[in-house]
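Of the protein chains in this complex, all but one are displayed in their positions.
Read from first to last, the chains carry the letters A, B and C; within each, the first residue is number 1.
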Amino acid sequence: MHIPDGFLDPRVAGLFWLGSGVAIGLAVRRARGELGDERTPLLGVVAAGIFAAQMLNWPIPGGTSAHFVGGAFAGILLGPSLGVLAMTAVVTIQAFVFGDGGIVALGANLFAMAVVDVLVGYALFRACRGVHETGAAAIAGWGAITVSALVVGLGVGFSSAFAYAVGTTVPIMVVGHALLGLVEGAITAAVYGYVADARPDLVLGRSADEAAAPEVGA
Amino acid sequence: MEPVIDARGLTHAYPDGTTALRDVDVTIRRGERVAVVGANGSGKSTLQLALGGLVAPSAGEVTYFGETTDAEAVRERLGVLLQDPDDYLFNTTVREDIEYGPAQLGLPRERAERRVAALADELGLTDLLERPPFRLSGGEKQRAAVASVLAFDPDVLLLDEPFGAVDAHYRARIRDLVTAHDGTVVLFTPSLDAVPEIAERVVVVDRDGTLAADAPARDVLTDRDLLSDVGLRPPTTVRLFAGLVDDDAIPLTVAAARDLLDDARSALDPQRRR
Amino acid sequence: MEPVIDARGLTHAYPDGTTALRDVDVTIRRGERVAVVGANGSGKSTLQLALGGLVAPSAGEVTYFGETTDAEAVRERLGVLLQDPDDYLFNTTVREDIEYGPAQLGLPRERAERRVAALADELGLTDLLERPPFRLSGGEKQRAAVASVLAFDPDVLLLDEPFGAVDAHYRARIRDLVTAHDGTVVLFTPSLDAVPEIAERVVVVDRDGTLAADAPARDVLTDRDLLSDVGLRPPTTVRLFAGLVDDDAIPLTVAAARDLLDDARSALDPQRRR
Partner (left out) sequence: MSGVLARTVETITGALRAVFAAERIADADGFLQRRDPRVALCALAALALGVVLTRTLGVALCFAALTAALARLSAVPLRRLFARSAVVPLVSALVVLPQAVLLPGDALLRVAGLAVTDAGVAYVLLFTVRVGVGVALLSLLVLTTPFSAVVAALRDLRVPVALVWVVAVTYRYLFLFFDELQRLVLARNSRTTGETGLRGGWRDARRIAGTFFLRTLDRGERVGRGMRARGGARPPSPYGRSRRLDAGDCALLALAGVAVVASGVMRWSP
């Protein structure tokens, strides 16, 4: 759901830049506090792993396949600030290496996929993990995608450059992604379950504020 | 000479419970050339990481240069080359990787560039400098990793298996660079053939992670019983000449073996042999 | 014997423009033991991937078993062991990795388990079977990868540098397993010392990615000019005995060299020597 240039009004795009700038700036500050300057780069290794995992195709009925977005998973695995940084790297590379999205719209894409997706996923997971771990991961994956779609719908809907208004864009984006989000939630839960089984030390029994990436966390 | 690395009672268990090192005491003195050998899985790489201050041992302590137990305080004097070059080369291009160390030390740009050019030339990397390190062949990666650690000229080199994938030509180049290094060198390797040309002292790690021996190279390399106890085989030249000449006359390097054979030339001549 | 792999005009350029193979013709026949040697970066691994059907060559064609050019159709008959074991081991535990092939081929459970147990025993992996493969030491990983490719008993083994990080003891075990394999074996390696014990034919890749030679092992391994032209060094035994005995009498393996020396024993005796 990368937004290309031309969909957003300059003002809306500017607001998104401001929002992601502030959020990412805070994430950088907090990450420095958590890791120190010299170890932050390491996050790139995990970010690259998430990026590569997005390439993995998961079969869905009807002979087609879906893939992973991973924002919520990044939030769950790394915590909010490191998760935001990791997904920022992913979205930036998608733009400047693969040409996804647009230059002016990068701020909006960062806001939706690196900020909202991660933070909502993390918050939902924290809120629900007491009830059921894997279920919480599924809800986090589903909810994060749906809320980011809502953000995109709002941004595009409030832009006069795009002729449809919020009344159209929001329902379409939200309903569409709430359905796609089911797959994302299932994938997030599957991967989370697997990682939690194999490395409980990484994800369980830690205070949820702690980053879970190794070296990064230890 | 004063010790540059002094480890007492080093023990390391990985988080899953595998104990890789048990109560290892070892002292490396300034200017020494030491080889740490052992079978696969004996704990050489773990020992290297612990001596280099890159894993915190479960027990025991390492003192650096007789002054500190904090490896970070002397980081730029330690050149720890990891076994897997994919872990060691993390920059976008080979040039940036070789330059990384000098840049971190604040070496002036021109000096760093000269050093990179010289090392690249020596290790056949000149045409590969602008390539990303993940687009190299196995041996090229390993050479780039060696260049990266030599680039910042650390006092102590701790090299984990720098020869594995390298061909014979560059093996000799690396060996020359390492022997020409005017600091301390510790080589970690499971294969003994490269040892005599570099090391004068050999530390043997047993399969259970304890030290089995720490003695001059000749004593260890010609001690077939010791080596077979720890799951190693003597170097090729020792296997060829053991029992044929006295233990202290066994040639350890190929060059020495060749000299010995040249001396004995007539006996090998097929006409005379039968 | 009929060809099992027949490559015509193989050329491969990586997408960034590096040409790693140029117009290579090579035929591997059933039951042959071939070594492909070359300096670092000459294109051995690229050739292996192309012969194994894991990269599509830019030009040229590979025919398998004289019947198809589609490697996927004969996938289970090709055992392509990649150079980096990290790429080859993808299951959660070493056991699952070794079992994976037999399970996929539908081997009955008990037979598969016996096979895994036998291979694990042979390669010293028995205690490591329940470990994740990425938590092994360098040499252990490589042994696990070798076990995984041998487990499904492919007709053709294409092994890229299976010895690099392995210690001498397990090197010999792997060599025995490979020589005991009753199919075709192609070994890709930059180091010639392991070649004579496995291969009877040697293919030499030049540094520009062309073939420089394809001849019986002895002819190639004793041809010092050819080898130095392509940036390689002869095996240790050849370096020791070249010029001292006739070229066709040069021992190629350490065992043969030792026999030769035993015969010439008296000449080496220090008392008699001077």
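Methods note: contacts are C-beta pairs under 8 Å (C-beta built on N, C-alpha and C of every residue); 3 or more make two chains touch, one makes a residue touch a chain.
Keep in mind that what you see is a predicted model, and the values were worked out from it rather than measured.
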Chain not shown, its touching partners among those shown: A, B, C
Contact partner of the left-out chain, one of A:19, A:101, A:121 or A:143: A:101
Contact residue for the chain not shown (choose from B:10, B:37 or B:149): B:149
Given C:29, C:135 or C:224, the one touching the chain that is not displayed: C:135
Contact with the hidden chain (one of B:104, B:126, B:179 or B:228): B:104
Positions on chain A where the hidden chain makes contact: 4-10, 13, 24-25, 28, 31-32, 36-49, 51-53, 55-61, 65, 67-68, 77, 85-86, 88-90, 92-93, 95-99, 101-105, 161-164, 187, 190-191, 194-195, 198-199, 202, 213-216, 218
Where the missing chain touches chain B, by residue: 49, 52, 54-55, 72, 75-76, 78-82, 84, 86-93, 96, 99-101, 103-104, 109, 112, 132-135, 148-149, 152
Where the unshown chain meets chain C, residue by residue: 14-17, 52, 54, 72, 75-76, 78, 80, 82, 86-92, 100-101, 104-106, 132, 134-135, 148, 152
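Going forward, only the chains that are shown with their structure count from here on.
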Chain B-chain C separation of Cα centroids, rounded to whole Å: 25
Distance from chain C to chain A - Cα centre to Cα centre, in angstrom: 45
List of chain B residues in touch with chain C within their complex: 14, 16, 18, 39-41, 45, 83-84, 86, 124, 131, 135-140, 143, 161, 164-170, 190-193, 231-233, 236-237, 239-241, 244-246, 249, 254, 257-258, 260-270, 273
